[in-house]
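What you see is the complex with one protein chain gone and the rest in place.
Labels run A and B following the written order; every chain starts at residue 1.
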Amino acid sequence: MNEIVVVMLAALVVLGCVLAIRESDPYRKLIALSLIIGGTIPFIVDRGLLDVAAAVALISPLSTIFILMACPGGEP
Amino acid sequence: MDIVLLTTVHILVAAAVCWLNFITIDMFFKLPERGGVVGASAIARHIEARGGSLDGGTMMGNIVSSPDASAGTLLAACGVFIAGIPGGLLAALLVFIGNRICHDKGYAGTTGCLTATFLVYGFTLAGFSAAEFIAGMVIAILSIQGISHVYASRVLSRIWRVRRG
Partner (left out) sequence: MEGEEGMTPADVALVLCGAVAIYAGIRVALEPDTLRKLPFLNVLSFAITGIIALLLPHPLGIVAAAAYFVGSTLESNAIASTYAGGLDRG
């Protein structure tokens, strides 16, 4: 993989982690979590594990939906 | 350095082609008319509160909450890049399934994917690479959703007023 793209994706994952720690609202934490997932999946694809990447890409939104069932309404 | 310059020019041309393709298909299927789900209308209201336009905001909300013609164009370019025309048709099938998963009754994504498949394949014969169309579609969606929501929604609203007559 191109080295510049590796650095960019790693920076994206770190940015998502920092954002997920610093935010307090649960919705904003979930958005930061999807930033981390988006930065991670290209690393899985780069190793050739396309089926694992598809599985992770489908499982993570489903887990987000399950977490959202426990969240209170955001705006009145 | 020469090939980088040539590729950049190709990417800009591809971005213009992709932009025209997905705006035409989305306007044909009347995406700015109403929000498909609750979330699309809420995004439109929040964009309007910042100073944007409601019709353009509704279309942006629909793009966010369901795979429409822009997603179809991107996946068609990916399919043609990987496997030629059959890849584009497989991508159209997957977009159709994705539309049904996201509770969308329309056919904008599938239609956009089919037209984009043949469009990208035609440009491939003319010396373009399908990878340039992937980058071009990313630039096109950046111009709508990523630069300024206020001005993008106003531009979309103006196009929608022309189409509605």
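Assume a residue touches a chain if its C-beta (ideal position, glycine included) is under 8 Å from a C-beta of that chain, and two chains touch if they have at least 3 such contacts.
The structure presented is a predicted model; accordingly, all values stated were derived computationally and were not measured.
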Per the touch definition above, residue among B:M27, B:A135 or B:L156 touching the missing chain: B:A135
Sole contact to the chain not displayed, among B:A71, B:L119 or B:L156: B:A71
Per the touch definition above, residue among B:A42, B:I85 or B:V155 touching the missing chain: B:A42
On subunit B, residues whose C-beta touches the chain left out of the figure: 3-4, 7-8, 10-11, 37-43, 46-47, 50, 60-61, 63-67, 70-71, 74-75, 77-79, 81-83, 87, 90-91, 94-95, 97-98, 101-103, 129, 131-132, 134-135, 137-139, 141-142, 145-146, 149
Residue ranges of subunit A at the interface with the undisplayed chain: 1-2, 4-5, 8-9, 11-12, 15-16, 19, 25, 27-28, 30-32, 34-35, 38-39, 41-42, 45-46, 48, 50-51, 53-54, 57-58, 60-61, 64-65, 68-69, 71, 73-75
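Assume only the chains that are shown with their structure count from here on.
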Computed distance of Cα centres, subunit B from subunit A, in Å: 23
